[in-house]
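All protein chains of the complex are present and in place, except for one that has been dropped.
Right, chain A next:
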Amino acid sequence: MDVTTYTQSNCKNAFVDSSIPDVCLKEPCVVGVDEAGRGPVLGPMVYGICFCPVTRHEDLKKAGVADSKTLKKEAREEIFDIIDSKNDFIGWALEIISPVFITTNSFARPKVSLNEVSHNSAIGLIKRAIAAGVQVSEVYVDTVGRPEKYQAKLEQVFPTLKVTVAIKADSKFPCVSGASICAKVARDKALAEWEFPEGTEILTDWGSGYPNDDKAKNFLQNSLDPIFGFPDIVRFSWDTAVKLIEKKCVTMSWNENDEEQENKTPSILEYYAKSVKRKSSDNDPPPPAVLKKHFFFSERSLSNSTDF
């Protein structure tokens, strides 16, 4: 699998596609959707679809396409080679979603959750296949979030397709297993070929990349810069990453908290007229008038200053 379209610019998302088998342009097809690398604190998340004619769905299984979770890296690559060799009736397409994309989306205003990123990618890939001429008729999807909700969302986007969203779909439907294998192989490859624009002196042994992996923890510790945080390969929004930055980096205070305060709805009590408490003596001099600054200044956050 060639993932250079992604690795040459690894902060941007990229598509990697197989060629489309002629038979998929003519016959109704099943499409399986799955993802790889959702949980790890570093590297891209890869979304994949794998498709073949409905009539040949079982042939996928016979060819040896199975649940990828039970497979080792080498075994996955072997099965990918099988998929690749059967390009006369099996096609696939992948979207490699960069860690930068994941990070900036989760820090965006408003925040875009990983579930939403996942849903959008899955929908985008199915649309991509349809646009390329694949006669999509059935879609099988490994769920992200609650299956009923996701199913309803997909049915709304694709009213003419038969959509099945299921838990552990990659062990139930061969086309989903195929998608899962393609996605995992692409993620492994993207990580193996990762180039650090930040510099090459970074230790590159991160094990599985999952936050509980000692090697991954080690990598995070070693690649941390006190000002800028992690290199782009790391998903800054992951809890592990956030905590490390809090503990070891220079404090950065973002204006986001201020804006939340500004937008706070005032208490309803503030709309009532204030009750005037009469003091015992009416002869007290009135309190000195406080000069209020013109709104020209307050609107621009300007105030007087005499020193630095």
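Definition applied: a residue touches a chain if its C-beta (ideal position, glycine included) is under 8 Å from a C-beta of that chain, and two chains touch if they have at least 3 such contacts; residues count from 1.
Everything that follows uses one rule, which is that contacts and distances are computed from a predicted model.
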- Query: One chain isn't displayed here; going by UniProt, is it "Dynactin subunit 5", "Ribonuclease H2 subunit C", "Protein DIS3 homolog" or "Chromosome transmission fidelity protein 8"?
  - Reply: "Ribonuclease H2 subunit C"
- Message: I'm checking contacts with the chain that's been left out. Which of A:103, A:118 or A:164 qualifies?
- Response: A:103
- Task: Among A:91, A:174, A:209 or A:229, choose the residue that contacts the chain missing from this document, as touch is defined above.
- Result: A:229
- Query: Among A:252, A:273 or A:290, which residue is in touch with the absent chain?
  - Reply: A:252
- Go through chain A and note every residue touching the omitted chain. 11, 100, 103-104, 107-109, 197-199, 225-230, 232, 235-237, 245, 249-256, 258, 296-297, 299-308
